[in-house]
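Moving on to chain A:
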Amino acid sequence: MSLEAAAFWGLALVLLASGLAVVLSKNLFHSVLYLALALVATAGLFLLLQAEFLAAVQILLYAGGVITIVVFAIVVTERLVGERLVQTNRGIVNGGLVSLAVLIAIIIFVTRATLPQTPPPPPADLTQAIGRDLLTRFVLPFELLAVLFLAALLGALFFARKEE
Partner candidate 1 sequence: MGLNGVPILTLITWAPFAGAVLIMFTARHHPLAVRLIAAVATGISLLLSVVVYVAYDADAAGFQFYEKVALVPLLGISYEIGADGISLVLVLLTAIIIFSGVFASWTVATRSQEFYALLLTLVTGVFGVFVSLDLFLFFLFYELAVLPMYLLIGIWGTSAQIRPRGIFGWAIRETGVGSKEYAAMKLTLYLLLGSAFILVGILALYMAAGGSSFSFLEMEGAAFDPVVQRWVFLLFYGGFGVLAGIWPLHTWSPDGHSSAPTAVSMLHAGVLMKLGAYGIVRLGMGLLPEGTHDWVALIGTIATINIIYGALSAMAQTDLKYVIAYSSVSHMGIVLLGAATLTEAGLNGSVFQMFAHGIMTGLFFALVGLVYEKAHSREIFRMGGFGRMMPGIATAFTVGGLSSLGLPATAGFVAEFLTFLGAWRSTHSWWLFPAVAGTFLTAVYVLRVVKQIFWGPAPLHGEFHDLPDAKGPEWVALVLLMFVIVLFGMVPGLAIGPIDTATLPLLTRLGAWP
Partner candidate 2 sequence: MGLQPYLILAAVLFCIGLFGVLTRRNAIGILLGIELMLNAVNVNLVAIARYAADPAGLVFTLFTISITVAEVAVGLAIVILIFRVRRTVEADHLNLLKG
């Protein structure tokens, strides 16, 4: 077992474990923390796949931004409710069965496909390639994304503003 494989399985274990914890934990706050862990583990996977830039983005935006916002939201709501937010699940059997079915279906699909066994040699500079693509091939989605952000910004402001 190579070092790469060992790292993969280690990260996979952390990722799945923390993922399960996210959806099963009774405490919402703990869920968020586990999510952060899962996101960090994902960043690790990105590193393993030699996507260093994305790993950085992942940690900065997700683990940094998203988690902060969620925690903030939980705090706000808990303060409004005045009690601890307890997090429970319902329809576990149904949800579990459906999820399992989807999982099995995907796994069958994946195993039937012919997939490359070894990665090609890593490119020279991935970050540079991303940047070039972003401003050439994908310039339109990129600009649209800007519009989307604006809309999201306004939307969030609109929803969260105080009633007058």
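In this section, a residue touches a chain if its C-beta (ideal position, glycine included) is under 8 Å from a C-beta of that chain, and two chains touch if they have at least 3 such contacts; residues count from 1.
Candidate selection criterion: all candidates are chains of the complex that A comes from, given by their letters.
Because the structure is a prediction, the values reported are computed rather than measured.
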| item | value |
| --- | --- |
| Chain A: touching candidate in this complex (1 or 2) | 2 |
| List of chain A residues in touch with candidate 2 within their complex | 2, 4-5, 8, 12, 15-16, 19-20, 22-23, 28, 31-32, 35, 38-39, 42, 45-46, 49-51, 53-54, 57-58, 61-62, 65-66, 69-70, 73-74, 76-77, 80-81, 85, 87-92, 94-96, 98-100, 102-103, 106-107, 110-111, 115-120, 123, 126, 129-130, 133-134, 137-138, 141-142, 145, 148-149, 152-153, 155-160, 163 |
